[in-house]
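Below: one structure, written as structure tokens.
Moving on, here comes chain A:
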Amino acid sequence: MAWGNQRHMAQEKQTTCKDPRLLVLYCPRCLASPLDDNELVRALEGQGCFLQPLPCSSKVKVSHLMKLLNESADGIEILACRDQECRFLTGSVRAQGRVALARELLSHAGLEHERIGITFLSSLNKGHFADFLQAKIEGLKKLGVNPAKTSY
Partner candidate 1 sequence: MIFGEQKPIEALIEKIAGHKKILIAGCATCVAECAAGGEEEVETLAPLLSMALRKKGIEISIETCVIEKQCEYEFLEEIAEKILHVDAVLSLACGIGVQALAERFKNTPVYPAVNTAALTIREQEGVWATRCVACGDCVLGETFGICPVSRCSKSLLNGPCGGTRSSGKCEISEELDCAWGLIIDRAESCGKTETLITVNKPKNWSTSSHGGPKRKERKDLKP
Partner candidate 2 sequence: MSLGNVSNLGRVLDSGSFAVTVEIGPPRGPDIEALKRKINLLKGVADAYNVTDNQTAVVRMSSIAASKIILDAGLEPVMQMTCRDRNRIALQSDLIGASALGIRNCLCLSGDHQSAGASGKLKGHAGSKNVFDIDSIQLVSVLKGLRDDAKQESGDAVTHPTPFLIGAAWTPLAPPVSFRTIRLAKKINAGADFIQTQAVYDITKFKEAVARARDMGLTDRAAILPGIIVPRSAMMLEYMHKNVPGVDVPEAIIKRMAAAPKENRVAIGIDIAVELIARVIEIPGIRGVHVQAIEAEEVLPEVIKRAGLLPRP
């Protein structure tokens, strides 16, 4: 094996030594029932997935997303209501626009835009919710730890 490749692997090992943290910012109306299952929440946290409810997905600002990625998050997933189902009519659309801008900024800055995502959901039940997040966690693991963040 060439020396270059060995070095590449060593780097990879270093960045995957800790599981990445996925921050989920969600509008509670996307879910069929309130997320009161402490056991599920704790299990997710154990895998590095942290949930944070928002009054509406539109409360997400680009500056928040950048701040979170700069500090401790490796990935951020926003869960918003489907277009026509937003309680505040245009909330999801606004969230979508901001996510698009944030991703564009990351790309231009030479960073991985895949670290920010948005998914539109409709009354997702608890079981599906857990599966959905599991898939997101696996996806983020492939991307690895955010090399640009300050705290691990």
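Assume a contact is a pair of C-beta atoms (placed from the backbone, for glycine too) under 8 Å apart; a residue touches a chain by one contact, two chains touch by 3 or more; residues count from 1.
How these were chosen: all candidates are chains of the complex that A comes from, given by their letters.
Only a predicted model underlies this, so the values are computations on that prediction, with no experimental measurement involved.
Pick the candidate touching chain A in this complex: 1 or 2?
Only one option touches chain A, namely 1.
So in the complex, the part of chain A that touches candidate 1 is made up of which residues?
That would be residues 61-63, 66-67, 69-71, 105-106, 108-111, 147-150 of chain A.
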